[in-house]
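Structure record follows, encoded as structure tokens.
Then we have subunit A:
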Amino acid sequence: KDWKSATITLEGAYAPWNMTNADGSLGGFEPELAKILCERAKIECKLVASDWDGMIPALNAGKFDVIMDALSITDERKQVIDFTVPYAATPAAFATAKDSPLAKAAGTGATITMTAGQTGVKEIEALKAAFKGKTIGIQAATVYAKFVYDNFGSVAEIREYKTGADRDLDLQNGRIDLGFDDAVYFNNAFESAGGALAFTGPEIAGSIWGEGEGLGIRKADTDLRDKFSAAIKSALADGTVKTLSMKWFKVDVSPQ
Partner candidate 1 sequence: MTGLQLLGFGQNGWGAWLLVAALMTLAVTATALAIGAVLGALVASARLSGSRTLSFFGHVYTTIFRGVPELLIIYLIYFGGASGLTAIAQSMGYDGFFGMPSFVAGSLAVGIISGAYQAEVFRGAYQAIPKGELEAAAAIGMSRALRFRRIIIPQVLRLAIPGLGNVWQLSLKDSALVSVTGLVELMRASQVAAGSTRQYFMFYIVGGALYLVLTSLSDRVFNGAERKANRSMPSAAIGKV
Partner candidate 2 sequence: MPDVTRLSVRNIRKSFGTHEVLRGISLDARDGDVISLLGASGSGKSTFLRCINLLEIASDGEIIVDGEPIRMIHKNGVSRPASRKQVDHIRSELGMVFQGFNLWSHMTILQNVIEGPVHVLKRAKADCIAEAEALLEKVGIADKRHAYPAHLSGGQQQRAAIARALAMKPKVMLFDEPTSALDPELVGEVLRVMRALAEEGMTMLVVTHEMSFARNVSNRVVFMREGLVESSGSPDEMFGGGASPAFRQFIGHFGNSQ
């Protein structure tokens, strides 16, 4: 099949990755990047919003051809769909209330790099001691959730939320002491929390979070996947991704 046109779906409610404008149009980092990628792949693209819950089955049912919704590339997902090369990879960090005794834990402001499965990192051990007996909120079924369970499951109580936004609200309400998530996401969330929340402890980057975020594509459509992978590579190479990233996230999320 020669791909002249393709339908790309995203949730349209995950600012600043992708969001809906008041007039119903889509905006954010991903819609803008998608436009560039499609131009480079010479595909005419149509963007449609759809619900996160039905996204993967709908892709496999053929309702659209590409998912672009901050979809992390994981082994489990690879069993049902294919991914392009990543167009973004973000570090993660803890957040807490600004006036909490846990604010400014050791390493705040620094960045450490971890590889997949790495243990015994001294910064993490320090946090472990500091977070003993506290409650940590995470978004269920994410790579971050696995990390927190692996490293803090023995010392802290862990509470799983359906969405990051819910967790942030509870962080403000004081039901939980800490949250752990994508640092880029947090950056944006802090803004709407009116300065009540802040990072604590070091930012954690590296291959521990997997390859990063890529486009999800049906397994059968390898040609489409290759076209988009090529486009992503070129956009990363010439700094286009970085420019867009600085515009929307104020940090560079291009995978290293």
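As a working rule, a contact is a pair of C-beta atoms (placed from the backbone, for glycine too) under 8 Å apart; a residue touches a chain by one contact, two chains touch by 3 or more; residues count from 1.
A quick word on the picks: all candidates are chains of the complex that A comes from, given by their letters.
From a predicted model like this one, the values you see are computed outputs, not experimental measurements.
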Candidate from this complex that touches subunit A, chosen among 1 or 2: 1
Interface residues, subunit A side, partner candidate 1 - complex: 11-15, 19-24, 48-51, 53-54, 57-58, 61-63, 165, 169, 188-189, 191-192
